[in-house]
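Quick one: the structure is below, and I'll ask about it shortly.
Every protein chain except one is present and positioned as in the full complex.
Chains: A and B, in written order; residue numbering restarts at 1 for each.
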Amino acid sequence: MLLTRLRQTLALLALVAVGNAVAEPLKVGFVYVSPVGDAGWTYMHEQGRQIVSEEFGDQIETSFVEGVAEGADSERVIRNLAKSGYDLIFTTSFGYMNPTIKAAKRFPRTTFEHATGYKMAKNVGNYMTRDHEARYLAGMVAGAMSKTDVLGFVGAFPIPEVIRGINAYMLGAQQTNPDIKMKVIWVNTWHDPAREREAAESLMLQGADVLAMHTDSPAVIQAAEANGKYATGFNSDMSAYGPKAHLTSAMQHWHNMYRAKIQAVLDGSWKPTSVWHGLAEGANDIAPIHKDVPEPIVALVEQHKAQIIAGDRSVFQGPIYNQSNTIMVSDGQQMTDAELLKFNWYVKGIEGKIPQ
Amino acid sequence: MDIAFIDNVLFATVRTATPLLLVALGVMISERSGVLNLGQEGMVLVGAALAFIAAYVTGNMGWGIIAGAFAGMLVSVLFAFIALSLMANQVATGLALTIFGTGLSAFVGADYVGQSIAGLSPISIPLLSSIPFIGKAFFAQDIMVYLSFCLFGGLWWLMRATRLGLIIRSVGENPEAAHALGYPVRKIRYCAVLFGGAMAGLAGAYLSLAYTPMWSEGIAAGRGWIALALVVFASWRANRVLFGAWLFGFASILHLLLQGYGYAISPNLLAMLPYLVTIIVLVIMMQRKQGGSDAPRSLGRPFSPSR
Partner (left out) sequence: MRIEKRLQPSRAMVLLSPVLALVLTLIAGALLFKMLGHPAGLSLYNYFINPISDWYGVSELLVKVTPLLLCAIGLMLCFKGKVWNIGAEGQFIFAALVSGYVSLQLMAVEGFWVLPVIIVAGALAGMAWAAIAALLKTHFQASEILTTIMLNYIALNLLLWGVHGPLKDPDGYNFPESALFADHTLLPLLSEDYRVTVAIYIALLMLAVVWFVLSKSIFGFQIRVMGESAGAAKFAGYKNRLLVWSLLLFSGAMAGVAAVSEVNGPVGQLIPTLNLGYGYAAIIVVFMGRMHPIGILIASFLLGLTYVGGEMVQIEQGMPKSIVGLFQGMLLFFLLACDLLIQYRLVLPGFGPIRLPSDRTKQVAS
């Protein structure tokens, strides 16, 4: 709160210094892939938008278009925003990458920021959170709490972002439980609460007693709650959906990145960069840990968190073995961002194969 | 594979099938009376949204269930008025209802996204719930699953053994003759459509109160459409609707289970399973019958008493 106010004061001072810049607020547009009512991915971006919109007050004017399909519609919406005088446009889904690049060519004076992609241009930057860092910590809790030594993971689609999270979760779990195994079920949708729940039930039928998901809804938490099992959430703190089952959540806080990017455009210091923020920058965190989790485990999680923030530890630091026990990252090494971006193999302990 | 495992698989199958069963039974009645209402998805969504809102506001699940059924019925009045009183094309009116209902549910539910409620909890029936293989699946479910069993039983009996069932069928087969015999064709069709709306609303309530107790946009995720297909598949018979819903539910669970066992088949190809099974079973059934379709003969045709 204090920090916010300080920022606002600083921002105001900056404005006073620039003087005539006060006249026109910066118009910031957001393009969302699902309705803000999805309770997951888009909901979190919308929370981020509301936070920065409040913080920057009169300096910016924000607006969003929700439920924009990633096909031909998205380029039109992005272009329409640019045409309507929006100065900075955030496109918040992977599938907007090429449409954003295409639209950006036509509006060279508008600034574009695309989430979770890999392409950039003169006026296009991209941003992402290191959600695998929070996943890793949640995995530590999950590994410690499993009695059957089987974790269950409900994934949306086998894309690098999700596979990264699955691997991080497993590596975390191995820190607290060397015998741990993990099953993965793909549901082929970001948002179908009933199907997510069915997947969770199937995993529990096959012995999993701590669940996690990389889909939008809290249905997996609810399934665990109903069956007396544990689960960890994603995106936001999902404890309300399963007070007994919810161990912790791997959370994303997009407003940190939005604040930085907007500030850069306001200052005139914006450059096309690829920003990948994690625990250290406050873009990710874990929700308060369940009281059932033993104190030493909580302490260990805190310790690893502090080490990651301090840069003394990386989630993907060697030695890391793949499923066939070949060493993929040797001791003392760690995976580069480029490697993380195209992650397409499972670490040891995960069962099944990545569908190709 | 032990007894408890099978019981658990059946348990999950029954739960997965419940929303489909509820919608499909309603569709069966309205189609038996000769009305084709493609607005199921919209009605399910409106039912789900209103059920959640009512349960959240009152804190009482019972009100939630009632509100869901009532909301589904209310939007079906819109369909009934345009398609029956104004005799508009039923396919188009139904599609319009789905679009409208999807928008309406998102609109009224917007403030309730991210809220949580306790949801319905299972009620185990003593003794019966410990029967091996099927105890948990049939006797340790929540109240709405039991309700769906009762509705199935009632409708099966209604269509099979009662005069009212016969009247509904005759209205769907030959409305002119039914009219000539003095039956109020349009009133019966109105009732059938409204009943269908209430059933779709109940299915929505099941999703947002019991299965995944929350509201999020598009929570039905196409189940209204599947239910419509299911009724054709079941050739408008209650027992086959039940069988079809369970089969579809089982196929859905099976494809997830196979993944969990690590079968290296693409999940996309496995996800086709329920749809393929539906087509194959339909084809087999049509071969055995030889008589062509059982569709109510005046399905989708408007009726005007002055004709």
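FYI, a contact is a pair of C-beta atoms (placed from the backbone, for glycine too) under 8 Å apart; a residue touches a chain by one contact, two chains touch by 3 or more.
Values in this document were obtained by computation on a predicted structure and should not be read as measured data.
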| item | value |
| --- | --- |
| Among B:21, B:35, B:71 or B:96, residue touching the chain not depicted | B:96 |
| Residue of B:4, B:74, B:134 or B:295 touching the missing chain in the full complex | B:295 |
| Residue in contact with the excluded chain [from A:188, A:227, A:274 or A:323] | A:188 |
| Missing-partner contacts on chain A, residue numbers | 29, 35-36, 63-73, 75-77, 80-81, 83-84, 94-95, 98, 118, 157-160, 163, 188, 341-344, 355-356 |
| Absent chain, residues of chain B that touch it | 78, 82-83, 86-89, 91-93, 95-97, 99-107, 110, 217, 225, 228-229, 232-233, 266, 268-269, 271-272, 275-276, 278-279, 282-283, 286-287, 292-293, 295, 304, 306-307 |
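Here, only the chains that are shown with their structure count from here on.
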| item | value |
| --- | --- |
| Distance from the mean Cα position of chain B to that of chain A, given in whole angstrom | 36 |
| Contact footprint of chain B on chain A as seen in their complex | 34-40, 43, 152, 183-189, 191-199, 201-203, 205-206, 216-219, 222, 226, 236, 240-241, 351-353, 355-356 |
| Contacting residues of chain B [partner chain A, same complex] | 5, 8-9, 12, 15-16, 19, 106, 109-110, 113-114, 116, 119, 121-122, 207, 211-219, 221, 223, 252-253, 256-257, 259-268, 271 |
